[in-house]
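Okay, here's the structure, questions in a sec.
All protein chains but one are shown at their positions in the complex.
Right, chain A next:
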Amino acid sequence: MPHIDVELDRLRNKLLEMWDLVEYQLSSGREAVVNGDKELAQRIIKLDRKVNNFDIKIDRMCENFFALFNPVAVDLRTVLAILKINTNLERVGDTAEGIARFACKLNHPLDPELIELTKVLVMYDEALAMFTECRTAFKEDDPKQAKALIKRDKTLNKIYRKSDAVITKYIKAHPDRIAESLALLSIIKKLERVGDQVTNMAEEIIFYREAKVVKHRRKKKKKE
């Protein structure tokens, strides 16, 4: 394998490692919310530092790559995409940390009616699925999958748009559960952000794959 490909692979693998870590943060966040697991929530919050270190490390690797390899064409687009996905992953990490902080504020057990009405778990599962699929799309260089997952963001937006009204109504009926309701509303807002951030990452995948128009155009009209 050419040296440049070895370096690109190292970069991609580092990003995938970070992707795993953030995925763990995000899916554990769901567990912490559902089970009222404050200890788990604390652990998620602590992982933020590790994610930040990945962010810095990947930035530096990209910088070195630019300086040493002067990438062009698909190589250039790949590293640009990695840089931007890195930034977005770091933000998803922050968002997961935020969810964990609100998870600490929830009193358990949660009211199943509230969960049902807000559809917060449906939303959470959708966000997680998008996130995981985006990782696969990156790993497999698959812009089709990236395009498909962007469409799923609609589900998140739909639930998010209704959440204010749903929660207001719930609070009126259960004035003793205001704090919990507001914490849940905040989590819904965070999940909506996750949808946007994953969409950004998916767009980067499409950019670096598809600007590469590898149509083997042969414009030949040979004179005899």
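Definition applied: contacts are C-beta pairs under 8 Å (C-beta built on N, C-alpha and C of every residue); 3 or more make two chains touch, one makes a residue touch a chain; residues count from 1.
Assume contacts and distances are computed from a predicted model.
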item: From "Cytochrome d ubiquinol oxidase subunit II", "Phosphate ABC transporter ATP-binding protein", "Putative exonuclease, DNA ligase-associated" or "Electron transfer flavoprotein subunit alpha/FixB family protein", the hidden chain's UniProt protein name; value: "Phosphate ABC transporter ATP-binding protein"
item: Sole residue of A:Glu7, A:Asp75 or A:Asp94 that reaches the chain not shown, by the stated touch rule; value: A:Asp75
item: Residue numbers in chain A that touch the chain omitted from display; value: 2, 4, 70-77, 211-217, 220-223
